[in-house]
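Some chains omitted; the rest stay in position.
Labels run A and B following the written order; every chain starts at residue 1.
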Amino acid sequence: MLVDTDLSAYRIAAEPYYRPVGDEVAVFEAAWLHRLPVMLKGPTGCGKTRFVEYMAWRLHQPLITVAAHEDMTAADLAGRFLLTPEGTVWHDGPLTQAVRHGGICYLDEIVEARQDTTVVIHPLTDARRILPLEKRGELVSAHPDFQLVISYNPGYQSAVKDLKESTKQRFVAIDFDYPVPELEAEIVMREACVGPDLARTLVSIAACSRNLRGQGLDEGASTRMLIHAGRLAAGGVSLEAAVHAGIVLPITDDAEVREALGAAIAACLA
Amino acid sequence: MLVDTDLSAYRIAAEPYYRPVGDEVAVFEAAWLHRLPVMLKGPTGCGKTRFVEYMAWRLHQPLITVAAHEDMTAADLAGRFLLTPEGTVWHDGPLTQAVRHGGICYLDEIVEARQDTTVVIHPLTDARRILPLEKRGELVSAHPDFQLVISYNPGYQSAVKDLKESTKQRFVAIDFDYPVPELEAEIVMREACVGPDLARTLVSIAACSRNLRGQGLDEGASTRMLIHAGRLAAGGVSLEAAVHAGIVLPITDDAEVREALGAAIAACLA
């Protein structure tokens, strides 16, 4: 059975928990007014996905999310023919569903995709707002409520893998970073169901790890990791073991970096 | 359902807004007289796509646009067999549709395509004006109103990816660049619905960014980005935030370049 054309399965039922950190809501709403394409920039686990869920809820739009990867083809986005007893039947891909019926299509980590995927969005992101389905010989004009949102982690950008200028210049961009300490502690308290002291301790540990970024760590601990550690501690594991399993072990295998991180954490826990 | 053979879906209904900057209209019309293939050269977002839309409207021709990419195959242009209950049925690709029924076929960023795509256009771009559909065993003679147009961004050209000499020499070329300031301000006013002062400010910001080209920026801000920033400002975002989200953030992640660009912009806004 295929999804309903009202995309109701993709609507966000309840308000997602999101704490604004700047003017990101205003910029997104101004972009939405003109249906300008939006690019969310920032490190792993800092809340980009949660933000787009929040905006979809706020704007009463369904949200279709696609995690891009280097083996994804344009057909994975646009659709393909399937063979049935009645012959070949066209099947809209997730992007085409959003283009046809309206809603926000969120392409996560677009930079991982091959060019056929990024190029397919070009005619959707200028004045034409069309999606040519070449294999079907159809030109789909975008629904008035269609908007395209992509995420992009600048830390991954390399000579090999980067968006082309002709793609980048089609988007309005919003920068994300980790929340400020008080806000992050509030998020950890709420999501991991821990008390304010433990939350603050975890946030101070995150700060230590983020300072090691570039000195052995590719990225510091994300807010998500603090929540993991908080949940393990709430599940009965000692705080030391919870921090070890939720934060230290996942982000590094290097003995020296582990030691440096461990020492910094011990100071926080003391 | 396949597109109608009169390609009416591909006709440009209303005159596209286009402001000529030189003799490009005359050269294109002389090329059209002899149906010579045309190559549009120039940077991202300077109006090549809008120009070809304008010429298609002016010449009363349908316009079939294909965004080339490195995973596109010759079959994506020429067509393929589809399996139906009645057996395999041939399905013309976008290029074959234009060749058969007449009209302008616009291959955007042809240099991204693989050789099987560029070679397929050779017999269409010399005296033969034929398209051999090898898989179907058919020689399609081009409709008298068929013309091929390609775009080509010289800034992307590299040793790995460039058109072969035997391809380049088949085209008449037209150079494009950003419009002169007064003209660009007029375009921004019209497309972003902003006043003349704001438009001129945005154009002066674009000039700053274009001066940084080669000094950290791959390309300067396109006219499209100025329109984005104008629309965000018109949508209630402060001018600083609009310029930041519409121009600065999308084109660079480099802290130093952002600072240089920011300082130049601050001077424009002062």
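Everything below uses one rule, namely that a contact is a pair of C-beta atoms (placed from the backbone, for glycine too) under 8 Å apart; a residue touches a chain by one contact, two chains touch by 3 or more.
Only a predicted model underlies this, so the values are computations on that prediction, with no experimental measurement involved.
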Worksheet item: How many copies of the chain make up the whole complex, given that 2 are shown?
Response: 6
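Methods note: only the chains that are shown with their structure count from here on.
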Worksheet entry | chain A on chain B, rotation in degrees - Cα superposition, rounded to nearest 5 | 60
Worksheet, complete the sentence: Taking each chain's mean CA coordinate, chain A and chain B are separated, in whole Å, by 30
Response to the item:
In the complex, the residues of chain A that touch chain B are 23, 26-27, 29-31, 33-34, 36, 39, 41, 73-74, 81, 83, 86-88, 114-116, 118-120, 122-123, 126-127, 132, 134-139, 154, 157, 164-166, 168-175
Worksheet, complete the sentence: In the complex, the residues of chain B that touch chain A are 1-3, 9-10, 44-45, 49-50, 65-72, 76, 80, 82-86, 91-94, 97, 108-109, 112, 153, 155-156, 218-219, 221-222, 224-225, 228, 231-232, 235-237, 241-242, 245-246, 249-251, 253
